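Moving on, here comes chain A:
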Amino acid sequence: MKPTRGFARAKVAATVSLLAVTLAGCGPAGQVDQNGNKDGGEPGAGGTATGTVTVFAAASLKAAFTELAGKFEASHPGTKVSLSFAGSADLVTQITQGAPADVFASADTRNMAKLQDSGLVDGEPRDFATNTLTIAVPPGNPAGIASFRDLARPGTKVVVCASQVPCGAAAVTIEQETGTALSPVSEESSVTDVLGKVVSGEADAGLVYVTDAKNAGSKVESIPFTEAARAVNTYPMAAVKGARNKQAAEAFLELVTGSEGQAALGNAGFGAPQQ
Partner candidate 1 sequence: MTPARSRTGAGPQVPKPRKALAHIGIPAWIYTVAAAGGLLVLLPLIAMVARVNWPQFIPLVTSDSSLTALGLSLRTSATSTVLCVILGVPLALVLARASFPGQRVLRSLVLLPLVLPPVVGGIALLYTFGRQGLLGRSVEMLGLQIAFSTTAVVLAQTFVSLPFLVVSLEGALRTAGPKYEAVAATLGARPGTVLRRVTLPLVLPGLASGAVLSFARSLGEFGATLTFAGSLQGVTRTLPLEIYLQRETDADAAVALSLVLVAVSVTVVALAHRGPRPPGRASAAGGEGATTAAPASRGGVL
Partner candidate 2 sequence: MTFTVQAVVADRGFDVSLSLGPTETVAVMGPNGAGKSTLLAVIAGLLHPDSGRAEVDGRVLFDVAGGRGPWTPPHRRGTALLAQEPLLFPHLSALDNVAFGPRSAGTPKQQARDSASRWLAEVEAGELESRRPVELSGGQSQRVAVARALAADPGLLLLDEPMAALDIHAAPLLRRLLKRVLAGRRAIIITHDILDALILADRVVILENGRISEEGPTRDVLLRPRSRFAAGLAGLNFVVGTITEHGLQARDLAVYGQHDDLPGPLPIGQPGVAVFPPSAVSVFMAEAHGSPRNSFPVTITDLEPHGDRIRVRAGEGGQLSADITPESSADLALVPGIEVYFVIKAGAVSIYPG
């Protein structure tokens, strides 16, 4: 090899490493999912074993589905439920890119529709829960928020979800229906980020789901408001086309939509699906 060539190559290598530095700046985008949860990782590497059902579920379902998975395994001996929680949009992307899911439970109908458009839904999705917004305020409610209209008071620091994500779309619906225009100080990409701003006391109030406020325990106070009923978020779930464990997938769907499943979801703060 001619020395000049070697030199040129060295320069290429240097450029590549510079690119790496540049990209590192963008890195975190891939590390935190939409709901701020840790990615559950690729599920079911051992999914070839019969009896394992892989469930991709919206992050807000974590508590309820974890409980239900235990019940499912108890009532169906020999089965194992592998759960993966993330933002609904992320889960749809993962499934369309070939992730091995048997069941998909979405936090909104739009993402379910996206999966249907990709032709990856087996049968009709079933609505199994609803979620509504609530006002989360820091403990003690320092800004004295009592109603949805209070959020529009000048000087009130309100944090909401961006309209691109389901919780933000719901907030926009309520604003339009009630004719109340909010001036949020931040439009976050996920409910978790909204909740974080409230928990840290940076925001006076945030619009989050009832289930999120419930999960946060005593770190926030929840102020229910009647206008929340104007934007009810419906959770649909379905078996994924080409599921490797179709029977178990159907059985899990039955459990969630059955009385046992509904009770667990109710405990987590979810509403019953609208008929």
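Structural remarks
Quick note on the criterion: a residue touches a chain if its C-beta (ideal position, glycine included) is under 8 Å from a C-beta of that chain, and two chains touch if they have at least 3 such contacts; residues count from 1.
How these were chosen: all candidates are chains of the complex that A comes from, given by their letters.
A quick note: this is a predicted structure, and the numbers were derived from the prediction, not measured.
Note on chain A: across the options 1 or 2, its touching candidate in this complex is 1.
Listed in rising order, the residues of chain A touching candidate 1 in the complex are 3-4, 6-7, 9-10, 12-29, 31-32, 34, 87, 89, 93, 157, 159, 162, 164-165, 184-189, 193, 196-197, 200-202.
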